[in-house]
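Missing here: one protein chain of the complex. Every other protein chain is in place.
Right, chain A next:
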Amino acid sequence: MTPLGLYLPGTSPLHRVPAGWKFLALLSLAVLVLVVGSPLWLGVVTGMVVLGYFVAGIAPRHCWGIARLLVPMLGLVFAVQWWLLGLDSAAVVCLRLLAALAAANLFTLTTRVEDLVAAVERGLRPTRRFGVRPERVGLLVGLTLQAVAALSTMASQTREAQRARSADRSVSAFAIPFLVRTLRHADELGEALAARGVGDD
């Protein structure tokens, strides 16, 4: 299970919107929730994101990955913020996080990474004259999203091994093997990319 949802094939209006426009909308929404400081308006934005899930026909079970991560995190943030800054500030911070992360999840559920990569490459084409390699940036975006799935799998496997050795509470029993596996994965992925000719062009 990954924190961000993987693409769910569909024919909803959200699925059909070009990836580039959806990506721009996501970035705009992220800016908007940072600028807006009213809990009421942030509630409206969050409501619109939730509406997006209905429009896209996403079943609640497909949101389990992000909900499992978000609910405890938001609960903790809300409690700390309420204690330190009051109810209004706590609501603002939590609604900002909720709206932005739920929108990012909706984006990945309705957009093929391949389409996103192509959109990034297309959008960055004019920057080629400044030395930017759009295909590299596109690949970076694709690999970043793929890394979420890969790292999440590695983290859960490392946690299982930690539990098997009754070291549930040891930070180092998780952090060291996870770090080693992450670095090894990076090495192997680099080799696999080279074998597929990435970097030859």
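Going forward, a contact is a pair of C-beta atoms (placed from the backbone, for glycine too) under 8 Å apart; a residue touches a chain by one contact, two chains touch by 3 or more; residues count from 1.
Operating definition for what follows: contacts and distances are computed from a predicted model.
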item	value
"Membrane bound protein complex subunit mbxG", "Na(+)/H(+) antiporter subunit B", "Biotin transport system ATP-binding protein" or "PQQ-dependent catabolism-associated beta-propeller protein" - which is the UniProt name of the missing chain	"Biotin transport system ATP-binding protein"
Absent-chain contact - pick from A:88, A:114 or A:168	A:114
Full-complex contact with the absent chain, from A:20, A:123 or A:142	A:142
Interface with the undisplayed chain - residues on chain A	2, 6-7, 9, 112-115, 118, 135, 142-143, 145-146, 149-150, 153, 185, 188-189, 191-197, 200-201
